[in-house]
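What follows is chain A.
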Amino acid sequence: MSLSEEQQHVLQVARAEVLSGRMSRRAFLRLGLALGLSAGATALVACGGTSTPAPTATAPIAAGSGPTGRLRVASEIPVQLDPAFASSDAEILILNHVYDYLVDIDATNAVVPRLAREWTISEDGLRYRLVLAPGVTFHDGSPLTAADVVWTFNRLRDPALQLPTADLYANIADIAADGDNAVVFTLAEANPFFLYDLSDNHALVLRAESENPATAFNGTGPFRVVEYRTENRIELAANTTYFQAGKPAVANLEIIFFADQAAAVDALRGGQVDLVLRMPTPLFQTLQQESGIVTVQTPTNGFDLVRLRADREPGNKPEVIRALKLATDREAIFRQVKAGLGAIGRDSPIGPLFSAYYSEETPLPPRDPAAARELLARAGYANGLQLDLHVPDSGDRPDLAVVLKEQWAEAGINVNVIVEPESVYYGDNGWLEVDLGITGWGSRPVPQFYLDVMLVSGAIWNESRFSDPEFDALAATARTTLDEAERVRAYREIQRILIERGPIIIPYFFAQLSAHRAGLRGYVAKAFPGRTDLATIAV
Partner candidate 1 sequence: MKLSRFVRAFFADLATATGTTIVILFLGLALFGPLIAPYSPTRQNADAIRLPPSTTHVLGTDRLGRDLFSRIIYGARDILLLAGGGTILAVLSGTLIGVSVTYLGGWLEELVFRIFDGLLALPALLLALLLLGTVGPSRSGVLLVIVVVYTPIVARVVRSVVLSLKPRGFIEAARMRGERLGYILWRELLPLVAPTLAVEAALRFSYAIFLVASLGFLGVGVQPPSPDWGLMVLEARNEFALAPWSLYAPAAAIALLVIGVNLMAEGVRRAIREDVTR
Partner candidate 2 sequence: MTIPVLTVNNLTVAYRVGQQELAVVREVSLAVHEGEILGIVGESGSGKSTLGLAILQALPSTGRICAGQVFLDGVELTGLSGSARRALWANSLRLVPQNPLAALNPTMRIGEQLIEAIGGDRTTATAQAINVLKRVHIPDPARVMRSYPHELSGGMQQRVMIAMALHGTPRLLVLDEPTTSLDVTTEAAVIDLLAELIAEKQPATIFISHNLGLVARLATRTAVMYAGELVEVAPTAPLFDRPRHPYTQGLLQSLPRPGLRYDHHPLHPINGTIPAPGALPAGCVFAPRCSLADERCRRERPSLIAITEHHLTRCHYWQQVTQGVPLPSVAASSMSSNGNGQVLLTTHHLTKTIARRQSLFDKLRGQPAPVVKALAGVDLTVHRNRILGVVGESGSGKTTLARCLIGLSEPSSGTIKLLDIPLAPSIQRRSREELRRLQMVLQNPQEALNPALTVGEALLRPLIRLGRMNRREARQRIPELLRLVKLPPDYIDRRPAQLSGGEKQRVAIARALATMPDLLLLDEAVSALDVSVQAAVLNLLAEVKERTGVSYLFITHDLAVVSYLADEVVVMYRGQIVESGPVQAVLAPPLHPYTEALLTATSSRGVRLREVEEPDSLSESGCPFYRRCPRTPGDICATTPPPWRDAGNGHRIRCYIPLEELQIIQRSVLIEL
């Protein structure tokens, strides 16, 4: 239960694809990384030139006073703790505090320095030189050198080791130490997302020649492992010689494992933990009413996708698709199903968080069941439309289905809701086959990902079989152009097309729901809770 549901199902499906020979292992690994396992990248990256963003590390408490107090965080149960294999929230949450990344991604999806103090990128975009922060030592006292970084990334990209990252880093032609304090990555081809790739979840820097990365825990991170009890908890203590000033704020960090989110929430209410990083909506609402507890919701780019197959009856009739859209009251859905948490969707995966790309230029037509009924009649469904709506039994999706059924019924669209266990819904590619279904999609830092795997003609997970030459061309432009303004224009057009004729409805975007006890300071929620920085939190 450590991967998000979406990640799991996508991986599961992809694995089946690999086994059946329809997908290359290489492509599979890339997908695995893309599914939030890599912190990813946005097109914000400036291409070429030099960029030296200002250090954004926060110092929440008065400098000078040492770390004090104990922070207890609820987590799911980690399976293993070798960074190269880390995949779940729980695993990454622990490793993120024992080790360091070269660069980090902040809450606004910006790349920020971590072990790398600064970096330069060559004009051709092939050579990245990163300068390491001074005075960084491993927990065993040895200093961090460029050799450790070189060893770490060579391990991650070594095809012989078959690590999940091998594919991601296949584009690296060479890694070399430039003295003790700088590392130079040379790429085979230009990659504007490379800094995001360097911050991939697995890319934690180890001491060179580490024998047992899964159990040694010899990192440079803000906390040292004191005791690890596999099924129970992990006890960490502040790394007093941590290179970032003011971190960590607490002397002791305890990550307590819960098999069940409801149990974790109960522990928070009972005062046994200080922070719970994720939970389902009703539990969050319950906590909202609790005094002494602060609830934090963070918008994400994840969403539930209602989609109709456009390659056959009745979805191949544009009137039907428009009728469905007209019959849907997104605002009511947002309140009933999501309790107003997150954001209302506009039928496109480019959500409001992608502020540069998000556009409300094309108006979403107001709900009009009568008009929908007319459209259906024109499409030859004068007596209404009868459809099976397949929905996995996870999250709020069954509720979404029930609300849609009620709303659509007014427009003469009669839906028979079929709730299936996830294993049934996603198993045997059933979700790709059904006419009408609801699929959950996890949060990604770049909108392009959704377009490429979900909506472009022939994309591997094009559930709706949407195929639109205009859309395809726009998506290609957004994928390749170096001109940011052109990309913005393309995305704007794409949103228009999806609102007008995309066989999909995206009624809302999820919020990441977390809560902590009052009195906790310095907590910054992230869309991917595993990358939360606990070192900034003071009790």
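The criterion applied here is as follows: a residue touches a chain if its C-beta (ideal position, glycine included) is under 8 Å from a C-beta of that chain, and two chains touch if they have at least 3 such contacts; residues count from 1.
In picking the candidates, the idea was that all candidates are chains of the complex that A comes from, given by their letters.
The structure presented is a predicted model; accordingly, all values stated were derived computationally and were not measured.
Peer 1: All of 1 or 2 sit in the same complex as chain A; which one actually touches it?
Peer 2: Answer for chain A: candidate 1.
Peer 1: Which residues of chain A touch candidate 1 in their complex?
Peer 2: 262, 280, 282-283, 285-286, 289, 329, 331-332, 335-337, 339, 393, 398-399, 401-403, 405-406, 416-419, 421
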